[in-house]
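Apart from one protein chain that is not included, each protein chain of the complex appears where it belongs.
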Amino acid sequence: MLKLNKNIAISDTGYVFDPSIGESYTLNPIGLEIVELLKANKTDNEIKSIILERYDVDDATFERYYIDFTGMLKNYQLAKDE
Amino acid sequence: MEKLKFERPFIKKITTGLPAKFGMKNRIEVVNNIDGLPVEELMNDYGSPVFVISERTLRQTISEARLAFSTRYPLVQFAWSYKTNYLDAVCRVFHQEGSWAEVVSIFEYKKALQNGVPGAQIIFNGPDKSAEDLELAINNNSLIHIDHFDELYMLAELSKKTQKKSKVAIRVNMDTGIYPQWDRFGFNYENGEAWEALNRILLNQHLDLVGLHTHIGTYITSPSAYRTAASKLANLVVEIRNKYNHAIQYIDMGGGFASQNTLRGSYLQGYDAAPSFDEYADAISSALINSAIRPDSLPLLILETGRALVDNAGYLLTSVLANKRLADGRRATIIDAGVNILFTSFWYDHTISPTRFDNDHTEETTIYGPLCMNIDCIRPAIVLPLLKKGDRLVVQRVGAYNMTQWLQFITMRPNIVLIDTHGKTHLIRKGETVETIKQQEQLPKHLE
Partner (left out) sequence: MSRKPVTIAVTGLNNIDSPGPGIPVIRGLRESAFFEPRIVGLAYEKLEPGIFMHDLVDKTYMVPYPSEGSNALIERVLEIHRQEKIDVLIPNFDAELYAFMKSAEVLRKAGIATFLPTIAQFEERHKSNLPEYGERYGLDIPKSQAVGTLEELEKAVKEYDFPVMIKGKYYDAYIVQNLQQAQNYFFKISAKWGTPVIVQEYIIGTELNVTALGDGEGNTTGAVAMRKTYITDKGKAWGGITIDEPRLLDITNKVMQQTKWRGGMEIEMIKSNDKIYIIEINPRIPAWVYLAVGAGQNHPEALAKLALGMKVEPFESYEVGKMFVRYSYDMIVSIKELEKLTINGEL
């Protein structure tokens, strides 16, 4: 399960600050929503069903971009698989 | 409840650099139609990728150029530079607009004849003209621009043989204060070589010196270089008159005007760096008018500008094939148009526009073509909206050189479509098929 690092600060404007290395990031609204869900310890499947419920997107398309997005979170060392 | 519109989730690192004075950022400009025709529709009808040429832009641009020069100088003639784009439909638009033809090979020469250009309105430039080519040009009264002494002697001999005077000009190269100085074509001004050629022509009864030609370089952003070049040619006109009492009928300033494309590595955007036709016209006309040439014998001014007339009119419509991540997390986008059909991507940072941009989110990506070749990179770094497979992109300002220098390599060359001034589309060059390519091949018996 993908886990967001604990100490990451996320503001409601989509501004992310990683205090462990001092980097800042911005998220688009859906990116912010996913990060908030990760922070609430939702699993990949839970996140998927919530997003599919709310947004006009099919399963396969979402999965493709979700993998890409979480890949970037891991790349930036904001989250890791546990 | 209605569902929200999906966009892909996205995170961007904030780079807090210092003003490096060399930013790579770009503004996003959406292009969803060409002359009012939706890009989507054009691509549905003619495939992807596809080149589109706007006849309206072609005609507008040439008339702007004509206006800039003819309001400043009494006698102006444009000659369409075939090598820049020799699609018949494009050439004929320019010929309809009054342009002569400027060609640099017998292939282009014959194309010009077939496009109905009278021989006397074809300027034959370049270092490669065979005896046969020259004879044809002499007989057609074409304007032959001599590039080197070997050509000069060959021409003298042919004229003597055919008993027909050749109409000639020499191409002069010179120092105009710009870098690099083009000295591989024609005869040098500063070291006296040009005079040596002129003396030989003027003393030869078979050659009729009608003009002087120069072409100082390509993508010249400083109009003052043209001012220098025009005054040097004007000096020659005056000195030829003094020494031989011979009147030069025209000065051909060649081409080299910059288009609005951005050169790779240039700090300024092309449309900021490129001078307007007015600026070029002002430099050239004022140099000629202020020269010592007598006002009643001002020569005709010929311009062979190609790039600046046609670049803006050409578009390449292409589709996103795939998105991927490079090893270090950077985004890469693969499109279905490669460097083989977009040759100019080697020296331009082409403007690539999305057909839609729904929110403010962008990311930096590398644009690769579809060829299985490492060099197939269209833009090393460009900021675009978040692209999805199948999204359409419009590469702007591709009218010059791409449709002549393109290669049939790995893939086949696509359709070219002209949008006429009434907004109607015409296929002006059919996309190649496997048969087109195979047609030229022959199989030896033992391999059949």
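All chains are identified by letter, namely A and B, in their written order; residue positions are counted from 1 within each chain.
The rule is simple: a contact is a pair of C-beta atoms (placed from the backbone, for glycine too) under 8 Å apart; a residue touches a chain by one contact, two chains touch by 3 or more.
These numbers come from a predicted model, not from an experiment.
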Sole residue of A:5, A:24, A:61 or A:75 that reaches the chain not shown, by the stated touch rule
A:24
The one of B:30, B:67, B:120 or B:268 in touch with the missing chain is B:268
Write the list of chain B residues that the hidden chain touches.
14, 16-27, 177, 179-180, 222, 265-269, 271-272
By the contact definition given up top, give the residues of chain A that touch the hidden chain.
11, 13-15, 17, 24, 26
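Everything that follows uses one rule, which is that only the chains that are shown with their structure count from here on.
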Centroid distance [mean C-alpha coordinates] between chain B and chain A, Å:
48
Partner chain A, residues of chain B touching it in the complex
3-14, 16, 323, 325, 329, 359, 361, 386
List the residues on chain A that touch chain B in their complex, please.
16, 23-28, 30-31, 33-35, 54-57, 61-62, 65-66, 68-69, 71-73, 75-76, 78
